[in-house]
Structure formats: C-alpha cells, structure tokens
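See below for the structure under consideration.
The other protein chains are all here in position, but one chain of the complex has been omitted.
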Amino acid sequence: MAPGYPLGVFFRATAEVAVAGYTEHKTEILKRLRRIEGQVRGIEGMVDDDRYCIEVLDQVAAATRALQAVAIALLDDHLGHCVADALASGGAEADEKIREASRAIARIVKS
Amino acid sequence: MAPGYPLGVFFRATAEVAVAGYTEHKTEILKRLRRIEGQVRGIEGMVDDDRYCIEVLDQVAAATRALQAVAIALLDDHLGHCVADALASGGAEADEKIREASRAIARIVKS
Amino acid sequence: MAPGYPLGVFFRATAEVAVAGYTEHKTEILKRLRRIEGQVRGIEGMVDDDRYCIEVLDQVAAATRALQAVAIALLDDHLGHCVADALASGGAEADEKIREASRAIARIVKS
Partner (left out) sequence: MAPGYPLGVFFRATAEVAVAGYTEHKTEILKRLRRIEGQVRGIEGMVDDDRYCIEVLDQVAAATRALQAVAIALLDDHLGHCVADALASGGAEADEKIREASRAIARIVKS
C-alpha cells in the first residue's frame, strides 16, 4: 500500500478486486428487481382493493417467475465468472466453488 | 334498487357482496407481501453493493419461497370460501369455479 | 345393516361408495403413468450408455414435468369430486377436505 493513500480509497480498490459475477449485468438486474418490487407493491394494492383471489394469484405467480428468472441470470453470471475464474486458478478452491454453486442451484430448484 | 339511493352507494354494496376469499386474512397477507417487498428491496441493495452472487441468490430463493407461501395461503382461502360457496349454490357455476381453481394451481406449480 | 349379510360384503360395498375422484380418468392417468415409467427406464438406458449429461438432464426435466402434470390432473379430479361432494354434504367434513386439499397442493408446489 503506497504511503499517503487514504484508507477509504484502499478499501474501495480491494472491493473492486473481489468483483461480483453479475457486474457486467448489474444495471439490468437492478432494473428487473425494481420491476419485481413494483409487481409486489401492485399485488398489495390488489389485496387492499379486495380484488378477486384468482387475479391476485396470477400476479403472485408472475412475480415468482420473474424472481426465478433473476436467479437463473445470476447463476449464469456466477458460473461464467466466479466459477470459471476459480477453475482457471485450479486446486481446492475450484472444487469448493463447484460444490457451492451446486448447493445454490439445489436451493433454487427447491424454492 | 330502492329509489333515492345514490349510485355510488349501490355499487359499493354490490362490491361488498362479491367479497374476496382472503378477507379474513387480509391484514396478515398484506403484512407478508410488505415483508416480501422489503426482501426484494434488500436484494437490490445487495446488488448495488456488489455482494457475492451466492448470497444474493440465497435471498432471491428465500423471497421466491415467501411468494409461493402467499400463493398457497391465497389458494387455501379461495377453496374454503369462493369455491365452497359456488359448490353450495351448485350448478354450472360450481364446475366453472373448480376448473378455474385447477388452472390457477397449475400456473403456481409451474411458476 | 341387514341381518344375514356377511361382514366382508358390507365392507366391500362401503369401500365402493368412497370411490376415488379420478375414477372417470383412471385409464388415461394409468396410460400417462406408464409412459412416465417408460421415460424413467429410458433415462436408465441413457445413463447405462454413458450419454452426455445435458441430454440425460433434459429427459429428467421432461419426466418431472410429466409427473407434475399428472399431479395437476389428479388434483382437478379431487376438487371436482371428493371436495365437491364433501362441500355438498357440508359440516366439519367439508372444512377438513378443503384443508387436506390445501396441504396436498402445498406439497406439490414445493416438490
């Protein structure tokens, strides 16, 4: 660490190294999450207005599908970056990354 | 319609008859939906902070499960009220309610 | 119970009254299940032949979807017959049938 660097800058730089796999698609993923947040708020409005159960259920199913699509997009980026990088480095860390990804996939399949 | 009733009152009364199946649990369902809205907003914050993919994925899976639990609660109320009432009245409407519920269940199972 | 009736006949008759909700579609449901059994046997053959993981996975996903479609068909019949009959009779049994159906739906959604 070069002398004279304020600590904040150093930590920021460190954070940039351990970058998330979805960095490239961050804006798009945030947009999708905000749309889902809006969908859930819309469902609250429907319940507040005593809208018919089936209409509410269909919107809940739509929001669920949208969340699962985000999960699949995040997994795709995770495999293509974090897992790929760990495998390129090789060794025990690579095995651990594969196992971690498999466990995450299992949780999503069961959700 | 009794003469002298303003139209607004008449419509309000009609709407009160076609009550939603979840009326009894409305407060609880709204509370759960607001919590899910908060979960989704929390996920946006995690993505904004470049949090690790697997942590984000786990929160997406948790929000998905919470949404599916709301769907199951809504279905339970729908069967216990709307479908039960239609079956008590009998006739073609009862058959239609069963079919409508089955289609909604299918959409939730596939979501 | 009329005197002189052997007990076995009486119980058999009782069992015939409590008929399964899918009776009308029994042949079709059996045909679908046999096809799924064949799909699973086909997957065993693929694994035995060391076929590529993704091909095997796609067949597993197809068999899973086929099983869930059978579940939805069974539920549709169950709502339209067993639950409908219990609701027509009314009382505590009707409530119990609704609750039982909801629990079954929850298990299918989570499977």
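The chains carry the letters A, B and C, assigned in the order they are written, with residues numbered from 1 in each.
Everything that follows uses one rule, which is that a residue touches a chain if its C-beta (ideal position, glycine included) is under 8 Å from a C-beta of that chain, and two chains touch if they have at least 3 such contacts.
Note that the structure is a prediction, hence the values are computed from the model and not measured.
*Asks:* Counting the whole assembly, list the visible chains that the omitted chain makes contact with.
*Replies:* Contacts of the unshown chain, counting the full complex: A, C.
*Asks:* Taking the full complex into account, what residues of chain A touch the chain not shown?
*Replies:* Within chain A, the residues touching the omitted chain are 68, 71-72, 75-76, 79-80, 83-84, 87-88, 90, 94-95, 98-99, 101-102, 105-106, 108-110.
*Asks:* Residue-wise, where is chain C in contact with the chain that is not depicted?
*Replies:* Residues touching the hidden chain, for chain C, are 18-23, 26, 29-30, 33-34, 36-37, 40-41, 43-44, 47-48, 50-54, 56-58, 60-65, 67-68, 70-71, 74-75, 77-78, 82, 100-101, 104, 107-108, 111.
Note that in this section only the chains that are shown with their structure count from here on.
*Asks:* Can the chain contact pattern be summarised as a line, a ring, a star, a complete graph, or none of these (other)?
*Replies:* If you draw each chain as a dot and join those that touch, you get an open line.
*Asks:* Hey, how far is the Cα centre of chain B from the one of chain C, in Å?
*Replies:* 26
*Asks:* Let me have the rounded angstrom distance from the C-alpha centre of chain A over to the C-alpha centre of chain B, please.
*Replies:* Those two chain centres are 25 Å apart.
*Asks:* Two or more other chains touching the same residue: where does that happen in chain A?
*Replies:* none
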